[in-house]
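A single protein chain has been omitted from the complex, and every remaining protein chain is retained in its original position.
Letters A, B and C name the chains as they come in the text, with residue numbers starting at 1 for each one.
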Amino acid sequence: MAAKREPRIGLFLCHCGKNIAGGLDLEALAESSKGLAGIAYVTTHKFCCSEGGQAEIAGAIRGQNLDRVIVAACEPSLHLLTFQRCGEEAGIEPQFADLVDIRKWTMPGSPQKVDPGLALEESRKTVELAVKRMRLKRPVPLVTVKAEQAALVIGGGIAGLEAALDLADKGYQVHVVERQPTIGGKMALLYKVYPTNDCAPCILAPKTAYANIHPKIELLTNAEVRSVKGHVGGFRVEIVQSPRYVDTDTCTGCGDCVAACPRRVRDDVYAAGLGPRKAVFIPYDQAIPRKAVIDAANCLYFRNGTCRLCEKACLAGAIDFNQQPRTIGLSVGAIIVATGFEEYVPSAKTEYGFGRFGNVVTQFQLARLLDIDGPTKGRLLRPTDGREPRTIVMIQCVGSRDETAHPYCSGICCMYALKHAQIIREMVLPETEIHICYIDMRTPGKGFEEYYRRTRDMGILFIHGKPSEVAERPETKSLVVKVEDMDIGRPLELEADLVVLSCASVPPAGSEELSRILGIERDDSGFFKELHPKLRPVETRVRGVYLCGAAQGPKDIPASILQARAAASFADGELRRGTIRLPASMVKAEEIEKGGA
Amino acid sequence: MRRYALYLGCTTPTQVIPYELASRWVCRALGIELVDLAEFTCCGMNQVNLSLEAGSLLAAMNLAHAEAKGLDILALCPACAGTLAEETERLRDEGRRARINEALALVGLEYKGRARVRHLSRVLYEDIGPERIRAGVRRDLSALRLAPHYGCHSLKPKSVFEGSDDPDDPRTLHELIAAAGARPLPYATLPLCCGGKSFPVSPEPALSLVRKKLDDLIGRRADGLVVQCQTCYLMYSGQQKAVRERFGDRPLVPVLLYPQLLGLAMGGDPVDDLGLDLSAVPLDGILVKAGLAKWS
Amino acid sequence: MDRRDNASSSAPALGPDASFRRDVLRHEEARGLYACFSCGACTAGCPISEVFPEFSPRKLAKRVKLGLKRDVLEDPYIWRCTTCRGCEQHCPQNVRLYDILNVLKNMAAEAGFAPPAWVEQTRWVMRTGLVYPRDAALAKKRRARSLPALMSRGEQAERLIARTGADKIKAREEP
Partner (left out) sequence: MEDVYVEEFTSPGCVGCPAVKAMLEELSREFDGRVIVEEINIAEDASRAASYGIMTVPAVAVNGNLLFTGVPSRQDLRNAILEEMKED
């Protein structure tokens, strides 16, 4: 076989202002790189990514007759695309332009920063490896594959639905997979939303209803993704739908089966554990699909083979105890992950007594108690005795900003505490005293500071301090909250009929499994990891898999909607031409199971 | 037979003799052999005020003495137990151990990291257990509603008591009281500190804290308070008079050390075995409810 | 009567002193102090703060961070800590305030501000091995209850304490 022509590699070392040049001797690095096999040209530039820097790279490619380019600068996720495009302009195929990160060794604030000597040594190694790789690299054959005009959306909350509707309106077939028996997600449980205090179901229902009737959208409730194979444009997805034991085609949602069911159990979802439901139930009035579902773990027929009263009550004959799990195979071109979040269960913070003291609840429970469609029909009553609370203390940052639980700020808890305080003061119990204990109030969204001001104007009392503990008075089941108000610098004991914990937002159960199925990463907090936290907050490591909503990290509804639209836009961008050019190796690999083992 | 080096601490053998008396009696009755070591001194808990280093050296010295006898330590004082146990944690670090042993060599000692330390209540809970304690009960104390007071040093720092009580929701003393046949009483000020360690420097805050808990117990109509620390005992029992003088007359709250309660349940003599006569607060009410006449 | 009056009469009472901050942080026990974001959970859980708001673990942490050396070391309230560790128990940032307070007390003791009670206790440990004196009345009382005689001695403790220099610490003069 004929010997390959020796490639001519150009190496561009970036000062990045002082970020790199201030931390190592770039001239020394340039000097030592000159002798590397394959290197035809080495230079440094103050900012390689700038217009001038790119012009110089393009000029060198032409002037020095370079056929390959390496830039040693920052993380590839920041600028690889920049230099690939720059190289392409000058006639170099994107696969022969590379960017390697030497800035991590020198950048002030970088966790990997080392002293200049070591930085030079590490950078040398990085550059050497990159040159070696580039020199040996052979052209990767690209092939054209069909881009399926369909997408999978995992999660039927507000983020997932927004993305699904966007893509469906653009003409793609969209499959929405939702673990719960109804779509709507957390938003359906909020009662009202800030800063407008709109009724949450009122502004959610148009979306859910439209998704339900949209000819391009298929809703798969009670379903989970089991496996994903393939690549962007051609993912093959396997979904398992758990039996509902109710035929959704014939069920009319009349509720006769629910009335007939003798088995009452705690409703942990729609009543947040504060009210009952039946073993056969319709999750809530605006549920979609508004069809009954049997909870087999609690159904008397499944437990001991008796009862079947629902079956007798159903005139439509929709009850079907013989339903089996159904496996569904789909081909889609893109996948949008919108699995949302869960509320941190605060029982591990034993100092606040959740689970031990009946009148300590979470904000999501409070939302259900305030909801006119909730377990108390919108009357705010204490769980232990059904009395109206005269004093309420809210505790912020429970499990958030806490090294013993979750170090991050959950971002939404300040605002929903304000929202609940406003609702109680304005609409529910105007005479009830409300105290909010906080470390910092964080209200940076549009109209949010004004909302905070309005809450203060209502006479809600803000106590600047994190409570150390909550005690219960055994006779009355009322509570005592110990907190320092740091503005006066004095510990206080607040008497409270009801204590409400504003808990961290945490990744939902199953996130780890899903990250394995999709081959995407999770961050230290367990949320799905974006390709770059600043510049590429929607893409993931896997081309064609995008993130939106709280699946990527705690966020509120407007931010979730924005990101959902962005994710849909990315998916559209990949699929709209109908075909995709991919390295042949990727396509060859498509039969291999996900999961790495 | 379980054998431990008995660590009395400073306060118990000099000021809270009934605690020592009852503990020795209960341990004997339960088959726990206690060995007295003449070499034991202050654990260093209070020396850390002036010098953390001096505190550590005293703790290590006492550990080394127990280790030299091949014994683990059973401490009556929770603060001593905590101080010594925390030092065993710190001395897992080899550098620190070498440094401390260099000093201990001055007095011909070395600590290799073997001797373990636990407080009496924890030995009762873990080695004997509520089941066997219940089996040894001879007197019916079910008429007694007693509030448990754990004491800060029995619960904190968490690192020393890993796997034992959650300081925010402790249960073991509740269970031990129930095992002795009495009824543990829930009350809101359970976690409140007795203030004892600040008492020598400034008595006022400690007395205010004592008053707060006593008033809660009076409101709850408790038959008494059960403590497992001699300093808590001195504060709640010994200082009740001072509280009444300072904050006005109020009903007296009987205070028992846990081994006194357990000893009563196991049939011990209230005076000879358990030293109930040495209480600053009359304990007649307790004795009557335990089915015993007042001693003469 | 307030110590701050005394301080202000002689020299400016407050003045940031970066070297003090560094001296404190040099102790392994004080690591993590900078993580404090002043939420006040420590003070809320402090039984002494309940009675004396002048004693505030939260403010103490901030005073050290600001480097207010005299203000901290001359503060009589740092000696009123009851060692319950309530301050550490609920700290969301794992700041070891009890340990930091001990570092501060050691520095204050060296500077001559230790209360007589603690200095006296150290003296007794060096003599008897215990923080208290032992007298004939006690021996009699113990004998009467058939308890063994107390045998602890102070020599070994004395040699170890002397090695740390804690035996040289003098108590502050009481008014």
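Points worth noting:
In this text, a residue touches a chain if its C-beta (ideal position, glycine included) is under 8 Å from a C-beta of that chain, and two chains touch if they have at least 3 such contacts.
Treat the numbers as computed from the prediction; the structure is a model and nothing was measured.
Touched by the hidden chain within the whole complex are the displayed chains A. Checked against the hidden chain, the listed residues A:40, A:114 or A:140 yield one contact partner: A:140. Here the missing chain is touched by one residue of A:48, A:232, A:414 or A:499, and it is A:232. Here the missing chain is touched by one residue of A:542, A:557 or A:571, and it is A:542. Residues of chain A in contact with the chain left out of this view: 1, 3-4, 75-77, 80, 95, 129, 132-134, 136-138, 140, 231-232, 518-519, 521, 529, 531-532, 539, 541-543, 582-583, 585-586, 589, 592-597.
What we mean here is this: only the chains that are shown with their structure count from here on.
Chain pair with the larger contact count among A-B and B-C is B-C, by C-beta pairs in contact. Centre to centre, using the average C-alpha position, chain A and chain C are separated by 48 Å. Centroid to centroid, with C-alpha atoms defining each point, chain A and chain B lie 50 Å apart. Rounded to whole angstrom, the centroid-to-centroid distance between chain B and chain C, based on C-alpha atoms, equals 23 Å. Counting partner chains per residue, chain B has residues 168 touching two or more of them. In chain A, the positions touching at least two other chains are 351, 469. Looking at the complex, you find that chain C touches chain A at residues 35, 37-46, 49-50, 53, 56, 58-59, 86, 89-90, 92-94. Within the complex formed with chain C, the chain B residues making contact are 10-11, 13-15, 17, 20-21, 24, 36, 38-42, 45-54, 57-58, 61, 79, 103-104, 106-107, 109, 152-153, 156-158, 167-168, 192-193, 195-198, 200-202, 204-206, 208-209, 275. Every residue of chain A that touches chain C in the complex is listed here, in rising order: 351, 397, 401-405, 439-440, 464-469, 482-486, 489-492.
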